[in-house]
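As you look at this complex, bear in mind that one protein chain is not there, while each of the others sits in place.
Going in written order, the chains are labelled A, B and C, and every chain counts its residues from 1.
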Amino acid sequence: MATSEKLINIGSKHEDVQNRPDDRNVPINEVGICDLKFPLVLKGCEKDQSVTQHVQAVFSLSVDLDGAKKGIHMSRLLETVLDHNTELSLNGLKNFLEDLSNRQLAKNAYAKIDFDYFFTKVAPVSGIQSPQAYSCSFECAYDSGGFKLKQSVEVPVKTLCPCSKEISDYGAHSQRSKVWISLLHKQEGDSEVGVSLEEIVDIAENGASSPLYPILKREDERHVTMSAYDKPCFVEDVVRNIAIVLDGDIRFYSYEIRVVNFESIHSHNAFAVIQKSNI
Amino acid sequence: MATSEKLINIGSKHEDVQNRPDDRNVPINEVGICDLKFPLVLKGCEKDQSVTQHVQAVFSLSVDLDGAKKGIHMSRLLETVLDHNTELSLNGLKNFLEDLSNRQLAKNAYAKIDFDYFFTKVAPVSGIQSPQAYSCSFECAYDSGGFKLKQSVEVPVKTLCPCSKEISDYGAHSQRSKVWISLLHKQEGDSEVGVSLEEIVDIAENGASSPLYPILKREDERHVTMSAYDKPCFVEDVVRNIAIVLDGDIRFYSYEIRVVNFESIHSHNAFAVIQKSNI
Amino acid sequence: MATSEKLINIGSKHEDVQNRPDDRNVPINEVGICDLKFPLVLKGCEKDQSVTQHVQAVFSLSVDLDGAKKGIHMSRLLETVLDHNTELSLNGLKNFLEDLSNRQLAKNAYAKIDFDYFFTKVAPVSGIQSPQAYSCSFECAYDSGGFKLKQSVEVPVKTLCPCSKEISDYGAHSQRSKVWISLLHKQEGDSEVGVSLEEIVDIAENGASSPLYPILKREDERHVTMSAYDKPCFVEDVVRNIAIVLDGDIRFYSYEIRVVNFESIHSHNAFAVIQKSNI
Partner (left out) sequence: MATSEKLINIGSKHEDVQNRPDDRNVPINEVGICDLKFPLVLKGCEKDQSVTQHVQAVFSLSVDLDGAKKGIHMSRLLETVLDHNTELSLNGLKNFLEDLSNRQLAKNAYAKIDFDYFFTKVAPVSGIQSPQAYSCSFECAYDSGGFKLKQSVEVPVKTLCPCSKEISDYGAHSQRSKVWISLLHKQEGDSEVGVSLEEIVDIAENGASSPLYPILKREDERHVTMSAYDKPCFVEDVVRNIAIVLDGDIRFYSYEIRVVNFESIHSHNAFAVIQKSNI
């Protein structure tokens, strides 16, 4: 028998091991695949909801498994992605999760989609435009509690230290910082959930001493330097400035804000976190 | 005025900006420092509780901040580490957290200490011994709920696929996998909390197709190859094998098991998670 | 004066600090920017040279600086990317580097463009198709030696250990491995340089025990398991299998092959490297 024939002839070896009963009777909260890179065309991330962008996403996909079954069908998870490929933007996620769970005969399904999205930044004086990347994620759950979506954006910003400014005759240390804003949405009925990521970016940038820009000409750099000096922010200030904007916004159920300052006077970092329910 | 004099003369610039009142009145869940590398001599991680090991830890330290205060005293966080340096093993963590919160006049304090710990692995046939690193963490909280400790260990293991073995005339794909076991302890009264990390490592390794070893001579490699083939494990099997051992162990409040298979037939990974309360 | 006015009024503060003379007289080999994320439409990476793909690239861009000048014009580096945006595929790189050096009045220019590219993988028996990501880079230099281009591709594969197979009564350990192939091209006259990345991927995959696939149905998994068992490869074998194919190929000046096995019996990795000139 030739090798190719031998390899194809699965013959009596056809039993689906995953379908065998499991006598340990231990249910599994989540089982699936992660670190799966997949290209997507995303829609609905910008204020103009009709704009699309090609992104290179990383998926984590999982379902629950009841105690009586030995395993899930791993290959079906990726087949579900292939079938829903074109609708994997904000509004298609619920259908995608329903299908994920149906194909595994599972009760719950989970997906996390991480991607970089480019928004155009406009230099503050010269007006030069250039794309800047923001790391984003959509984390969704479809279970007995209905459909939930957590949108997260990582926004690099600049902070200038109020203490350093106050205690020094001149100057003040500044540094790059990162803001993570996560918004948890719980769907009521068939309402649409989610806000534009672009709006979240604006909120994060406004909470710090200054936004960052890919291109700054000299007049822009002067502007960023002086406006940051005019708006010094502790890590505590940034997290609070953002909390005030998000607080009470009933478009989402709860929010989490995390800010990290890559301190320019230490080799460790400073951080602050606020988590709060709005509903 | 000489530069050195000028720089030291803080004169009227003495106000502690962090102590100013804050009129936004937004309480902060956590504020502190992270990614701080610090050398420690750890005790109590092995079955023989008296053994010590030099580790190079990474700290995250934080407290809550009430809405009326502008900032915390970042430098005091590290001063607290310096003062408790020699007692930063399992049994000293509660005192450390109490002191962290007291020095900031905070209600809650949190610490996460990540470190690599070396346990000796003995090759299964030749008996050759060599140290193997395991990434570990102690995550603690001191708040109105009392003192809580989460111990986590990352354990690299080998898994061999039961489906691949079953459907093939010969061979079966195997791969490196990682197991994370986290045990949450809630202190009752003044009882000591925590188990030896070495015990957790054993439980993780026993749940997979085979442990890993730094040195394997040919007779050892034969043993590992055949014993793994004799004990095929899906990612679902590993997480369940471990759950059965941890289940009902009232030395800890709850557990989480996470297993990732770095699949040798895919460039993405497979994973499974079980979380459960014991009490 | 209003803040906005104040910030724009650069007035007498117009000197270009970077243009000042530098009295240390120390030439700098490379100065520029790195870790710049930028979206590109790439052409010429596939066997069908007309195919394009949207990628999210990371740029490093630099030039030399002679000892008499204080600094380069950082913002012009990114402006050059913006201006050459649409031609930043294989054939436009030389023009791009010439322009980079011209705008800085530099003699040498360097660029490194890292990106993930998706090629379609076809499951070996079922024929199911799915995209798989490969990390790639174009590294170019424009200097007195002319124009040089190094193309690199990282290819995940499967290896099965010949020793483990030989010494065991049944089974053999296998694992995920990674192959990096780098091809250095030196341009002669105005000849085009570079080969299709897809061809490099094929060479890497053929050198190992088996390629990897995003989706494998049971008949495919049987095929991959048995064909890998039929083609055991040490890390030494993979690097040699590939060297034999690349050796003497005068389309490129030299090659480097690096293979890493993420050993499924150890928590450390095995690796092998071959570097050789073809011309």
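Everything that follows uses one rule, which is that a residue touches a chain if its C-beta (ideal position, glycine included) is under 8 Å from a C-beta of that chain, and two chains touch if they have at least 3 such contacts.
Since this is a predicted model, take the numbers as computed values, not measurements.
*Asks:* Tell me which of C:His84, C:Lys107, C:Lys186 or C:Arg240 is the one touching the absent chain.
*Replies:* C:Arg240
*Asks:* For the chain not shown, which residue from B:Arg24, B:Lys37 or B:Arg251 touches it across the whole complex?
*Replies:* B:Lys37
*Asks:* Please identify, in ascending order, the residues of chain C that touch the omitted chain?
*Replies:* 6, 10, 13-15, 17-18, 22, 24, 26-37, 60, 62, 65, 70-72, 74, 162-163, 166-169, 234-237, 239-241, 243-244, 247, 260, 266-275
*Asks:* Hey, which chain A residues sit against the chain that's not shown?
*Replies:* Contact residues on chain A toward the absent chain are 132-133, 156, 158, 160-161, 163-164, 167-176, 210, 212-214, 216, 218, 221-222, 224-226, 228-229, 262-268.
*Asks:* What residues on chain B make contact with the chain left out of this view?
*Replies:* The missing chain touches chain B at positions 3, 6-8, 10, 13-14, 16, 36-39, 53-56, 75, 78-79, 82, 116, 118, 124-125, 128, 130-133, 214-219, 222-223, 226-227, 230.
Keep in mind that, in the parts below, only the chains that are shown with their structure count from here on.
*Asks:* What chain is most central when centres are computed from CA atoms?
*Replies:* So the chain nearest the centre of the shown protein is A.
*Asks:* Whole-Å distance, chain B centre to chain C centre, using C-alpha means?
*Replies:* The answer is 35 Å.
*Asks:* Taking each chain's centre as its mean C-alpha position, how far apart are chain A and chain B in Å?
*Replies:* Distance between chain centres: 24 Å.
*Asks:* Quick check: what residues of chain C touch more than one other chain, meaning two or more?
*Replies:* Residues 132-133, 214, 216, 218, 222, 226.
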